[in-house]
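For this depiction, one protein chain was excluded, whereas all remaining protein chains were kept in their positions.
Each chain carries a letter (A, B and C) given by its place in the written order, and its residues are counted from 1.
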Amino acid sequence: MAKEKVILAYSGGLDTTAIIPWLKENFDYEVVCVCIDCGQEEELDGLEERAVSCGASKLYILDVVDEFCDEYVVPCVQAHAVYENKYLLGTSMARPLIAKKLVEVARKEGAVAICHGATGKGNDQIRFELGIKALAPDIKIIAAWRNDKWTLDSRESEIEYCRQHGINLPFSADSSYSRDRNLWHISHEGLELEDPALEPNYKHLLVLGKTPEDAPDVPTTVTMTFEAGVPKSVNGKEMKVSDIIRTLNKLGGENGIGIVDIVENRVVGMKSRGVYETPGGTILYEAHQQLEELILDRDTYTMKKDMGNKFADIVYEGKWFTPLREAEQAFIESTQKYVTGEVTFKLYKGNIIKAGTKSPYSLYNESIASFKTGDLYDHHDAEGFINLFGLSSKVRAMKMQEVANNK
Amino acid sequence: MAKEKVILAYSGGLDTTAIIPWLKENFDYEVVCVCIDCGQEEELDGLEERAVSCGASKLYILDVVDEFCDEYVVPCVQAHAVYENKYLLGTSMARPLIAKKLVEVARKEGAVAICHGATGKGNDQIRFELGIKALAPDIKIIAAWRNDKWTLDSRESEIEYCRQHGINLPFSADSSYSRDRNLWHISHEGLELEDPALEPNYKHLLVLGKTPEDAPDVPTTVTMTFEAGVPKSVNGKEMKVSDIIRTLNKLGGENGIGIVDIVENRVVGMKSRGVYETPGGTILYEAHQQLEELILDRDTYTMKKDMGNKFADIVYEGKWFTPLREAEQAFIESTQKYVTGEVTFKLYKGNIIKAGTKSPYSLYNESIASFKTGDLYDHHDAEGFINLFGLSSKVRAMKMQEVANNK
Amino acid sequence: MAKEKVILAYSGGLDTTAIIPWLKENFDYEVVCVCIDCGQEEELDGLEERAVSCGASKLYILDVVDEFCDEYVVPCVQAHAVYENKYLLGTSMARPLIAKKLVEVARKEGAVAICHGATGKGNDQIRFELGIKALAPDIKIIAAWRNDKWTLDSRESEIEYCRQHGINLPFSADSSYSRDRNLWHISHEGLELEDPALEPNYKHLLVLGKTPEDAPDVPTTVTMTFEAGVPKSVNGKEMKVSDIIRTLNKLGGENGIGIVDIVENRVVGMKSRGVYETPGGTILYEAHQQLEELILDRDTYTMKKDMGNKFADIVYEGKWFTPLREAEQAFIESTQKYVTGEVTFKLYKGNIIKAGTKSPYSLYNESIASFKTGDLYDHHDAEGFINLFGLSSKVRAMKMQEVANNK
Partner (left out) sequence: MAKEKVILAYSGGLDTTAIIPWLKENFDYEVVCVCIDCGQEEELDGLEERAVSCGASKLYILDVVDEFCDEYVVPCVQAHAVYENKYLLGTSMARPLIAKKLVEVARKEGAVAICHGATGKGNDQIRFELGIKALAPDIKIIAAWRNDKWTLDSRESEIEYCRQHGINLPFSADSSYSRDRNLWHISHEGLELEDPALEPNYKHLLVLGKTPEDAPDVPTTVTMTFEAGVPKSVNGKEMKVSDIIRTLNKLGGENGIGIVDIVENRVVGMKSRGVYETPGGTILYEAHQQLEELILDRDTYTMKKDMGNKFADIVYEGKWFTPLREAEQAFIESTQKYVTGEVTFKLYKGNIIKAGTKSPYSLYNESIASFKTGDLYDHHDAEGFINLFGLSSKVRAMKMQEVANNK
């Protein structure tokens, strides 16, 4: 009888490589590896041989970069979703898509289980597992690092375990920062970052760009367009969203844009400290917002800001495949209908400096805003407005005087 | 019989100077001028002579800088109050205090009216008048520029009107940017800013600092402390809040910090475009937030962020003297009890770069956050947590499968 | 040359009848009357003759009851939109539709102005005018009662004015309650209600139903179904929404359901006191909510409740034709996809008593909820859940102990 199959989220790194023999040994599964490419820019050549040589029956490599950008990144840009004022959600955005793809392969392969190598302290275990539960409630989830049968607690022990199972790959026993990368961002944790009193060692840490100090001494001017809230072009060239992000990553990285150092609250109740690089994303968020400044009325702006924060929270929590995320996204999308126009800005040593914004749907009206009185705005209206806007304050003050006088 | 008195909010500039004879001519009031010093750094010497020579019976000059900082700025810093993601509320914070002081003088003088020179298109008229209504509902408000008897619609006509009333002062007929300054910030409106498609002419515009391009090529390191959410020292020196702001304004201004270019939604329903300089304030907000990252738990952080936005909205709207502002401030203050610690950062060409944060009340716990399993955190707990955190998603997915199967 | 036309929102009552000659006399317009039937159940026969005999060039009678129910009432039911905990928004829902129809007729007739007879103290002027501004910003709005040319300040003076202009209709000079009625509700203001210390005189006041005291001594059982949040049937009979409301109005009215006595905050800054009868609507809201209890997960329920309150606020404020209303409605609609099922309840003397709820999409799972341990829920999971749910509290408490010990 054929063995039951498990789908393993596979990166080619030491952790997920060691899981292959561990799954076979402890669960007697056939192991199908899946490597999902969200733009991590790693060497994927030779990955299939590696997986198979380590005991997997096959490896899927799925390039989902465009789906990632169009279906996961763009809604976050439109929401201006920022977690705890700073984090642009790079890892959070990708996890549900990975879960979805794992489930798709599991269905195709008729697998009974999905295994991931996320740690038991982090948010990613939640994001993977909530995604799988929502899409395939019948599939068993194996979180290798939380499993009682998992006894490997260091890189050395993992390397030794691999060796015992005939896997001799040139993994280094030295750990560096713990990183997660995709087209949108790279995150860094560990080493000196574990002490919030220490400054990050940016020279060693940065991958996608330079520090502001090392960035060029002259600004780079960039122009972007959006249509209905979707980025459409950079510097006059129409591109798909993924290419826009690639272009902005390069420009932003060179100019020291989008480096964030944060102590954040994880879903599991602890604080962690990380550094994020999101060069292109930071530009995209800012450019989109500059356009919204022109286009959204005050009520919509205020509530959308609030909604963006709520959206960030649930994306961070891994609640992508939920009715609430759908409802919030429906709200956001409804506000984007007229977010169309052009934004110009200069990138200079960590700064994104506005250099002009235009939209056919701009609510900015020079004749109203200027100091002269025009047709559309009568100074007298302000009198009535203020009288009613402040009416309850005045009535209240009169009441208080009355009560005071009666005493 | 003595004439009734009007209190005039007086700056010494052309607009409020022209109002003195206008009030006497049109209302037959005795005009008592009040100049309220929130740190605008203008020449106040000779102001009394000017006011009196223009027809005022006297001039009060009130230095309220410390009250401004302690009672109005600090609550906004603690709230991290930012209007529409960018504006640090410099003008908004000062207006209610000015209203309060005008009322105090009005009571002392037994005045029946208060007059201000704010335009009929702006937010300041609202802030002044809501303040006065809430504190002195019986006092008549005269908004000169909205008054039907006010016919002067240019600087030239104001100068001519002054001249006709025997006032020959060296006012220039050329208008520059429209500005509002206090210790916290300076705002700029008008000229090229009236077209959002144009880049601000920073060379002419900036008052408190330099652009990032013109800032020094080497970073400046700064250390600050807070106690219970109140700034206490800079670089090891204890100072009162106003001196901390002065110090940070200098440091921030030199390093190109805190320049904001925004199209914002005014309360009166229009959009306007302005540039704000808030060098010290921007540092203070960021430093305070870095500390809160260490100290506030996730629930509190999330809701406080929301509350800060709401606080910003009502401060912007001029609703300072309202039960809602008091209630929101009570919430914020309650969260500040343990916001105590030290923050270090580097200022460099527009960037505030974190360089270490410490607090005795830090909830960051290295042994929990690190990748090793420790006493306080058991990996197995995550399993249970995720199972319940995702329970409704799983039940829902099962239900959907059941419905699908029944069809 | 043909006269310019004005569209008059016409009810046939004294107020709007007097406006016909007033408009002709003061503006020299051709007056086109429009009576919009949202289910007010008034005598519309003979209305055209009345309008024309009073000087109108014609009268449109538009039956919009179904559009009202489907496009305005249903979204509010789905939102569970209640203003200030009590008011089911009956008047607020209808005003934007009326504004829309007035604009449609104005466009068809090529009119340059629209006139309404709402008072200068109420919310309805806002709702009419915001609707017109949003749909036809170029059309002039005439609010008769706020107009300086309007000098009639009592029913007597209106009757006299009509008489002078050849209109002799049997209007009574005695004023009763001020009322607004449509299919959804009737509101009552004025007379004894103007003193919140007085009990409403329900015997004279009620129109749509009885008091609980006068309701039958035996309960009436009702069953309803919903599909995707839309009411579909009552007691087994499929009906369009308007007929469902008619049916429930009858059942609810007889059983003393949906009488509300409230002091509410108007948009214009004052408090007013009113009594509302919404017999069918109250049932519909409650039935819909009972179904949502079964179907919505906790996160969605919580945020939808909040959104419903926000939706109520903007509907109350007359901001129907705004991007924010559209966005909020998109959120709400997204949550309604699975709000399908059957609700049974008993009506008894003002009470709606639940008597059973069923849905194919119910997330209630007896085996999970019961006291026995089942497959889907492992008691051990709760341990992990609580440990992480309370982790920050515990860490905080430890930190406080540590600080205390260090002192």
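Just so we're on the same page, a residue touches a chain if its C-beta (ideal position, glycine included) is under 8 Å from a C-beta of that chain, and two chains touch if they have at least 3 such contacts.
What you are looking at is a predicted structure, and each value in this text was computed from that prediction instead of being measured.
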Residue of C:331, C:361 or C:377 in touch with the missing chain, whole complex considered: C:377
Full-complex contact with the absent chain, from B:182, B:265 or B:309: B:265
Which residue of B:80, B:304 or B:379 touches the chain not shown here: B:304
Residue of C:51, C:268 or C:327 in touch with the missing chain, whole complex considered: C:268
Residues in chain A touching the chain absent from view: 297-299, 360-363, 365, 368, 376-378, 380-385, 387-389, 391-396, 399-400, 403, 406
Residue numbers in chain B that touch the chain omitted from display: 265, 268-270, 296-297, 299-300, 303-304, 310, 314, 319, 322-324, 326-335, 337, 388-392, 395
For chain C, residues in touch with the removed chain: 84-85, 119-121, 125-126, 129-130, 133-138, 143, 145-146, 153, 178, 190, 194-199, 212-213, 219, 256, 261-265, 267-273, 289, 293-294, 297-298, 301-302, 305-306, 309, 313, 317, 319, 321-323, 348-351, 353-358, 362-366, 368-373, 377, 379-380, 382-383, 385-386, 389-390, 393-398, 401
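Throughout what follows, only the chains that are shown with their structure count from here on.
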Same or different contact residues where chain C meets its copy chain A, judged by the half mark: same
Inter-centroid spacing, chain B versus chain A (mean Cα positions, whole Å): 31
Approximate Å spacing (C-alpha centroids) for the pair chain A, chain C: 41
Sites on chain C at which at least two other chains make contact: 297, 299, 388-389, 391-392, 395
